[in-house]
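All protein chains of the complex are present and in place, except for one that has been dropped.
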Amino acid sequence: MPTATKAARSRSTGSALPRYLLRRLGTSIVLLFGVTLVTFVLTALVPGDPIAAALGEGAIQNEATVEAYRERYGMDRSLPERYLLYLLALVQGDLGTSIRTSRPVLEELSTALPATVEVAFAAIVVSLAVALVLGTIAACRAGKVSDQVVRVVSLVGLSVPTFWLAIMVYRLFFMQLGWAPGSGRLSPALNPPPRITGLYLVDFALDGDPVGFIDAAAHLVLPVVVLSLFTIGLLTRFIRSSVLEVLSTDYVRAARAKGLSSRRVIVGYLLRGASLPILTMVGVAFGALLSGTVLVEAVFAWPGLGTYAYYAAINLDLPAVMGVGLVVGVIYVVINLVVDLLYGVLDPRVRLG
Amino acid sequence: MSAPRVRRTAALFLAGSLALTACSGGNTGAQSESDDDTGQSTGGTLVIDTAFSLETGDPGRNYVPTGSTVLHPLYETLLTFEGDDESEPVPGLATMEVNDDATEFTFTLEEDRVFSDGSAIDADDVVFSFERLQGMESSKANHLVVGIEIEKVDDMTVRITTEEPYLQLPAIVTNPALSILNSEAVEENGGTTDDSDEAEEFLNGTSVGSGPYQLETFDLTSQVVLVPNDEYNGDQPAQFERVVIRNVSEAATQLTNLRGGDSHLALDLSGDQVAELGEDFDITAGPGAQTIFLLVNQDEGVFGDLANPSFAEAVRYALDYDSILELAGDGAAQATGVIPPMFLGAPEEGVEQDLDRAAEALEESGYDGETLTLRFPNDQPIGGVDFTTLAERIQSQLAEAEINVDLAPAPFASEIDPYVEGTADFAMWYWGPDFADSSSFLPFGPDETVGTRSGWTADDAPDIADLVTEARTATDLDEREQAFTDYATAMQEEGPFVPLLVPARSFASSGVDGVTYNSNWTIDIAELSPAD
Partner (left out) sequence: MSAQVSRMSRAADARVSRRSKRRLPAAWRSPLALVGIVIAGAWFLAAILAPWIAPYDPLAQGLPRLTPPGEYSVLGTDVLGRDALSRLLHGARVTIPLAGVLVVCAMVLGTIIGAVAGYIGGWVDEVLGRLTDLFMAFPTVILAMVIAAALGPSLYNAVLAGIVVTWPMYARVTRSLVMSLRSQNFVIASRLLGYSPWRSMGTDILPNVMGPVLVLASLEVGTAILLLTGLSFLGLGAQPPTAEWGSMISGAMQNIDAWWLGVFPGLAILTVVMAFNFIGDSLRDVLDPLSSAERQGAGSAVGPTTVNADEGDPSAAVPSEPTEQEAPR
């Protein structure tokens, strides 16, 4: 959010895009470095023994095995040394090996992230569609009953504890009514699609597998509904405000005065005029969805970033926690950048500088 | 002990698997092709749902339950167990003779047995398999072969020697980690007997054992598919054309899949869920092999004045075990001692609540109304028993006996450190056997693994220390059983532990025969067959 508006507000003219990008890259790297440092210090200071946890009874009594594990994960070295080694490997694109699963963190993240991206993206699309309708209605009828209803609805949406709603809809629509499939991304009977993007819907479509596609889509329904409710509340309020603002502008008044139909005014002027702040908000909400679905993923056993982060954290799996921190940091940086760049494209008044 | 078979119906077994085939047919081409001939196979497809704990397809590197379940039908071991009878190992690939000192174990391989590539099994394969594990220090199963020597006697005979009498060895060699691998095939693919072994990747894709099944596909996170081993020439051939073991992490989903005919066997249901299934399914429920217990630290530096057996006794008699057992669902049993009921030497009768005796012992222990903290891991339910719920009930019962306790749950990874280091003063933990033998519960003794964790030394209880030695080095089976019984009884009298309960293992199935719980491999897939 912050950087987005920063760029939006910058009006200094003439600077070239590459220079801007370069500067952004610089600050981003500093930020990501800070993220790794904070995560490392926090996780390393936690009392506990990830090695013992990974080995379990039996193996933990075998000193040779414990030693071999300590060495493998560099636990026999000092903290600063371990951090430097981590950074060194990181530069080469190596995120280390998870202590909990003994698989490469990068590989695990590359399956967990698409799972979360898929559900977050679906949620943001649904939310935006609903919120555009509700928000516009509310703005156009500001102060009327429908506006009030929308206001209450969106406030309620913001008030629902998502983890609770997740359990409730899971119980009702899966266990009770059987309308929705159970937890996870796919029915256990089906094989996952050949990995292309990691997004099941896309991969099934590319693979030409309608059975898999429908099943994957059905598994998305409940998590998306639950996640959407909050974002709908959020975006509706925002869209209403943005549209209200545009409504008061001269060019919309002029358009109305010209006698243009209200639908044309809404689509052609209102939404276009309000698209920039809405875009920012969508970017922010999407980023937050990506990194913040822990609770909902826990309920639906969704093998995404949140679930991965949760298990990494409670198992003190340092490389995995670091990996999650980095991915989330990168998401934050990238989304801000994309939003800023789109600003530049959509709003000619914005000059990146 | 034997798990009571509750109910049976010949359910739509084939229908179920056909429906599944139809479903997955459009999903992947390869799978549907191999399923097309389901009708002519012996038993069609068997689908097993379980929450995966799977780390590797390499027997030597495996020490997790799902791994053992999957590897057991692929590989054979020198000795094995039949069904749920874990009292005594029976011949597997070999028969065993033991010398009078119980230090020399001679295994004679069965004639003419072959691996899945048709090559013969000989003593070299056995020696290689054992030495490979000895070389892999970073394997979680490495501790199984510490302190034993293996040598080839002739082409069909190997001898294992130990320094001390070691009657637990027969039980140890049944562990799937000690599977006999095709040494040539493994060596060709990076296998060695030192620490440079690199055969894991190969073994994750190919099985090189002599079991009735072989590996078709292996995915650590989604599913493992087994198909019959055509070269198998043992006496228990594969009964299913295809066995699919799927990772279904939620018990609720396992339940739904089973109800919908989408799977035939669910392994992780809680006692309550099994009870809910009703009459259309076969239910196998019995105590597992893991004991949940309370630990009272005996080190004064850790637990101050309360570091004495009297406090443990007070706690032991303050608890109402029936009301604790109520939380664990059907099939769970009270822990009558540190040795669970299914093993040799477990006491017949458990402790019963006796508040007078508890008050007396409490008086003696020097407890002065202070509030204690009970620490326990809260993210590893055992057999569907949630530790937090259990701890809340214990807290409430202890409060009635005027022992004040606060609860301090923490994730396993944070909590195991103080436990292992012996700095936990009052804690709830669980212990499972490393191998299916009562000697796996000797670590509770003074100066032994768990004993040390509770600050309990041989000086504190020299008698029990002697009993441990006696049980461990017994060379005669009767003498051994008696030693275990004496040990377990003495532990209940003056030990620092309060054994609570042995959670159930509950399975539900439809159309499958041979479902029994075994602590080594959970269920024996090789023994499963279509119901009549």
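Per-chain numbering from 1; labels A and B assigned in written order.
Quick note on the criterion: contacts are C-beta pairs under 8 Å (C-beta built on N, C-alpha and C of every residue); 3 or more make two chains touch, one makes a residue touch a chain.
All figures in this text were calculated on a predicted structure; none of them were measured in a lab.
Contact with the chain that does not appear here is found for just one residue of B:51, B:64, B:98 or B:407, B:407.
Of the listed residues B:151, B:164, B:230 or B:326, the one in contact with the hidden chain in the full complex is B:326.
Looking at A:23, A:171, A:195 or A:264, the residue that reaches the missing chain in the full complex is A:171. The omitted chain makes contact with chain A at the following residues, 1-3, 5-6, 8-12, 30-31, 34-35, 38-39, 42-43, 45-46, 142-143, 147-148, 151-152, 155-156, 158-165, 167-168, 170-171, 175, 227, 230-231, 234, 237-238, 240-242, 244-246, 248-250, 273, 276-277, 280-281, 284-285, 288-289, 291-296, 298-299, 306, 309-310, 313-314, 316, 321, 324-325, 328-329, 332-333, 349.
On the side of chain B, the interface with the absent chain consists of residues 252, 272, 276, 326-327, 378-379, 386, 388-389, 391-393, 395-396, 407-411, 414, using the contact rule stated above.
Here is the rule we use: only the chains that are shown with their structure count from here on.
By the touch criterion given at the top, residues 20, 23-28, 31, 47, 49, 55, 63, 137-143, 146, 195, 220-223, 246-250, 252-253, 256-257, 262-263, 379, 411-417, 420, 431-432, 434, 449 of chain B touch chain A in their complex. If you check the complex, the residues on chain A that touch chain B are 46-50, 52-53, 55-62, 64-65, 67-69, 72, 101-103, 111, 174-175, 182-184, 187-192, 209-212, 301, 303, 314-317.
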